[in-house]
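A single structure is presented below for examination.
The complex appears here without one of its protein chains, the remainder shown in place.
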Amino acid sequence: MRGYVPTYSLISPAKLAEALDVLAQDNGAWKPFAGGTDLMVLLEAGRLPHKNYVNIWNLKELRGIEVTDSQITLGGLTTYTEVQNHPVLQEEFPMLCQAAKETGGIAIQNRGTLGGNIVNASPAADSPPALLAYDAELELVSKAGARRIPYSGFHVGYKQMDIRPDELLRAITLPRQTKGLTHYYRKVGTRKAQAISKVCFAAVAGVKNGEIDHVRMALGSVAPISLRCFKTENAMTGQPLNDQTIAAAKRSLTVEISPIDDIRSTKDYRLQVSLNLLEDFLAHLQ
Amino acid sequence: MPKTEINCSVNGEGKTLNAYPMERLLDVLREQLHLTGTKEGCGEGECGACTVLIDGQIVNSCLVPVAQVEGCDIQTIEGIAVSESQLHAVQQAFIECGGAQCGICTPGMVIAAVSLLEKTPDPTEPEIRNGLAGNLCRCTGYMKIFESVVRACEK
Partner (left out) sequence: MKLVGKSIPRKEGRKKVTGQALYVDDLRFDGMLHGVTVRSSVPRGRIKNISFDQQPAAERIDRSDQPPATAGGTDFIPWDEFTIVTAKDIPGENYVALILNDQPYLAGEIVNHSEEPIVLLAHHDKYLLEEARRHVKIVYEETAAVFSLEDSLAQKEIIWGEDNVFKKFLVNKGNVNEAWAHADFIVEGEYETGAQEQLYIETNGVIATANPSEGVTVWGSMQCPYYVHKALIKLFGLPEEKIRVIQTETGGGFGGKEEYPSLIAGHAALLAWKSGKPVKMIYDRAEDMVATTKRHPSRTQHKTAVTKDGKLLAMEIDFVIDGGAYCTLSPVVLSRGTIHAAGPYSCPNVRIQSKAVATNMPPHGAFRGFGAPQSIFALERHMDKVAKAIGLSPEEFRRRNFIKEGETTATNQVIREHVDLDGLLNRAFELTDYHAKRKRFAEENERGSSPTVRAGVSDARNTPSLTVGLPPRSIALRGIGFATFMHGAGFTGSGEVYLQSVVGAEANAEGQVKVLAASTEIGQGTNTIFAQIAAEALGINYDLIEVAQPDTGNVPNSGPTVASRTTMIVGKLVESAVLGLKQTLVGSGLLKDQFTQADFQKACAEHIAKFGPLKSTSQYQPPPGIRWDDEKYEGDAYGAFAWAVYVAEISYNPLTYEVHVDDFVAVQEIGRVMNPVLAAGQIEGGVAQAIGMALYENVVWEKGRMANGQMTNYIMPTAADVPPIRVFFEENPYAFGPGGAKGIGELPMDGPAPAILNAIENAIGISFNRIPLMPEAMMKSAAV
């Protein structure tokens, strides 16, 4: 039951500044439209209530991957294909490449963007857990200027984000601090391709003097938002890799996530698999 | 929003389309240009039957609003054969190996395979599987499609 196509607007400004001008009008009258891989699905299902969109797909200012000594900055329109093909990302941020490879098929990967994946705010999205575990920062721009915020505070509730209607997600920055860490990414979706996650688990950590160090983990599909699991990280940080730590981490994760039953899976399954993956992650640190 | 003009190239020919900006590229190709080789299977980017190439990259044409193809170079199944009389090696291999059964996924599958071989001329089996994982086929169980891709490489 497709939405009524003639009622939708899609305008295509040539420059970022023009797009920001439009977004600044009428407080939320216009929303950005990037690769379309989520919004067009809603349109086709007749579930796209908002009608006016700004096509940002052609804005060069939102494209490109920039690498410096300390960080790597991905334009909001970086596609999953571009993510997978980038040598620095492959080397230092393998979980992000893995997430990109496991999102949809190649046709989706050519069109779907990292920025879109973030602001679509699906708790089942595959790249957010990796970005959260890599301590990503977001750069939001508007007519009024730019601001940088840690990604971990961006999702505040189901489909609720720290972004104003006049703002665009310009870029995602990852600090290059992953050398020597163990990267552990698992997408659980029953089939091997084109799956929507039932659980998505991303974590990095190191071990120093037998103690867990620099641990950062995030999960998808187990809470209303893609969730950075600070409490469970705290339960592990500085602790020796032993049974007590594993038990404490699992206890913490059990209360930190809040999975639900839906048409794709069950609360019990999501919880149990999350715990299994946590334990397996810690096993990989040894 | 009223219909607008969109200029693009389709199978090497310049076209001016007149459509609502949010119309799906799939519908415009089929209904305005009568290029019905591009099929609709699911309307949600899941099955790949509507796969076309935009600027050399495969996309699901059901997920592309036509306003986004302004200035783009689009290739559909109708533009894949080398000439009237000579099929693309992938098409020929699909015929020989039984890669097409009911045929409804075939145009999208052929385009995905053509694109795969352009990027990876001699793919491994996992590369073939990954390259075609966005194109669902309910008839073949994929075996004959994999064989077709391998056969096309040999040509």
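Chains here go by letter, A and B, matching the order in which they are written, and residues are numbered from 1 within each.
Everything below uses one rule, namely that contacts are C-beta pairs under 8 Å (C-beta built on N, C-alpha and C of every residue); 3 or more make two chains touch, one makes a residue touch a chain.
This is a predicted model, so every value here is computed, not measured.
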item	value
Where the missing chain touches chain B, by residue	2-3, 30, 34-44, 46-47, 49, 76-78, 80-81, 87, 91-92, 94-107, 110, 128-130, 132-146
Hidden partner interface residues of chain A, rising order	1-7, 41, 44-46, 105, 186, 188, 190-196, 198-199, 243, 246-247, 250-251, 254, 263-266, 268-269, 271-273, 275-277, 279-280, 282-283, 286
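Criterion: only the chains that are shown with their structure count from here on.
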item	value
Residue ranges of chain B touching chain A (in the complex, touch as defined)	1-2, 20-24, 43-46, 48, 51, 57-60, 62-65, 67-68, 70, 112, 115-116, 129-131, 133-136
Residues on chain A engaged by chain B in the complex (per definition of touch)	2, 5-12, 33, 35-37, 40-41, 43-45, 53, 55, 57-58, 81, 101, 104-108, 110-111, 192-194
